[in-house]
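One chain of protein is taken out of this complex; the other chains stay put.
Note that the chains take the letters A and B in the order they are written out, and that residue 1 is the start of every chain.
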Amino acid sequence: MKYLDEFRGGPLARRLAAEIRAAATRPWTLMEVCGGQTHSILRYGLHQLLPREVELVHGPGCPVCVTPLELIDKALAIAARPEVIFCSFGDMLRVPGSGKDLFRVRAEGGDVRVVYSPLDALKLAQRHPDREVVFFGIGFETTGPANAMAVRLAKQQGVRNFSMLVSQVMAPPAMEAVLAAPGNRVQAFLAAGHVCAVMGCAAYPPLAQRYGVPVVVTGFEPADLLSGILRAVRQLERGEAFVENAYERAVRWEGNPEARRVLAEVFEVTDRSWRGIGVIPRSGWRLAAAYREFDAEVRFDVGRLQTQESPLCHSGAVLQGALKPPQCPAFGRECTPRTPLGATMVSSEGACAAYYRYGDFVPAGSVAASA
Amino acid sequence: MCLAIPGRVIEIYEASGVRMGKADFGGVTKEICLAYLPELQAGEYTLVHAGFAISRLDGETARETLRTLEELGQAGEERDDEVSG
Partner (left out) sequence: MEWTCPVPLRDYPTIVMGHGAGGQLSAELIEHLFLPAFRNPALEALADAAVLPPPGGPLVFSTDAFVVRPLFFPGGSVGELAVNGTVNDLAMAGAVPLYLSAAFILEEGLPLETLGRVVDRMAEAARRAGVQIVTGDTKVVERGHGDGCFIATTGVGVLRKGVDLSPAAVRPGDVILCSGYVGDHGMAVMSVREGLEFDTPLQSDCQPLHTLAAAILEDPGPVRVLRDPTRGGLASALHEIARKSNVGLLVEETAIPVRPEVRAACELLGLDPLHVANEGKLIAVVAPEAADAALARMRRHPAGEDAAIIGQATAAHPGVVALRTAVSATRVLDMIFGEQLPRIC
């Protein structure tokens, strides 16, 4: 596929890795923010090509992982209602709430459907005027425009039986929370390329300056990730800390102005609770007043829910890069993809799931990490 | 968090007042929403996420990037040879 295959070549990746090996003279800790980048790194085994000096820790860029437990429980309660068709991206179906997940709700009779786009959910609402169609609108800024447009069109076209359960989060506040946390080891960021394609890069210079960390806007293919790492390492070696765009074919400094315009119209910034981390001020979006009637939390009163997080789960520490999944005592024991304790083990790009699936694999004689 | 893949716009039309289109993803085509890229033309490439085109892929920049990476890579190849040779 054009614009993918050229950036996936083995020889190019290995040569870039050699450059990184040559550039790194001291230990450095880098964080890739986006779960999709984590997935790509582990799926290709890129971390094996890196020198010992360069450590990658995985960030909180997994909207599935950080959706608060209470919201998942609300989703489960809404999906169980007979009049509701509950639509979601596939990512959310196995995320555990306080006792079940959406899969179980479906097995118990709830009408839960996987869709590719929120527009599919809107179409369902138009086709089934007698049902309430609710879309689970999770995402970082990359998904914001899609979710925003679905709500905007619902209002424009008078689709009254459509609503959205919103769990929109923003990357820069999460990055700042990581940097501000006591004991933070992150010295440079690979910023999420697709978030930046939408929002642009203006949020990052203040972070780079205030905390003295290089921020390199990075893509997702092996060559993109390795060149992002190389640029970050070179800055670190030179004692520099500025924002660089290593994903220029897709990211402009100003992002996508039309998308940002619609986002500003449909959403407003709000404090958000991040599962495993806690409340980060002004780190999420909710529907603006003019669109509040489409907010599923408003439309469906599911009452006060008693949430229950497993005491054994260390997702929060994993999401902030403070703990590598294999270091978690429950990893591979109480917590596996079959019996996940937290969202990071379920989401396809949660760090725990990625480590479990792909293993920390060293071929010569030793066995992979998957228990 | 952002699985967005490149597709080539092959058709543009309007549906219920919204700019929509069809994109070809390496042999598979799907309807996408083009509302966020009002200037995008048929034949151009775009990144698509959850059914929406979110960013135009610039061919010239892509080629430039590859060229730079290949050059970086050349240096890397020599180092690789030094290490393994």
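Quick notes on this structure:
One rule holds for everything that comes next: contacts are C-beta pairs under 8 Å (C-beta built on N, C-alpha and C of every residue); 3 or more make two chains touch, one makes a residue touch a chain.
Predicted model, so just to flag it, every value in this text is computed and none were measured.
When the omitted chain is restored, the residue from A:G59, A:P172, A:P222 or A:G276 that touches it is A:P222.
Only one residue from A:R81, A:R113, A:K155 or A:R252 touches the chain missing from this view: A:R113. On the side of chain B, touch with the chain left out of the figure occurs at residues 1-3, 5, 22, 25-30, 49-50.
In the full complex, chain A contacts the hidden chain through residues 1, 4, 8-10, 13-14, 35-36, 39, 42-46, 48-49, 62-64, 87, 89-91, 93-94, 103, 113-116, 120, 124, 139, 143, 222, 337-338, 347-349, 356-359, 361, 363-370.
In the analysis below, only the chains that are shown with their structure count from here on.
For the pair chain A and chain B, the distance between C-alpha centroids works out to 21 Å.
Within the complex formed with chain B, the residues of chain A that make contact are 1-4, 6-7, 11-12, 14-19, 21-22, 34-36, 61-63, 89, 116-120, 139-140, 142-143, 145-146, 149, 153, 156-157, 192-195, 197-198, 220, 223, 227, 230, 248-252, 256, 258-259, 262, 349. Chain B meets chain A in the complex at residues 1-6, 8, 16-18, 25-26, 33, 35-38, 45, 47, 49-52, 54-55, 57-59, 61-62, 64-66, 69-70, 72-77, 79-80, 83.
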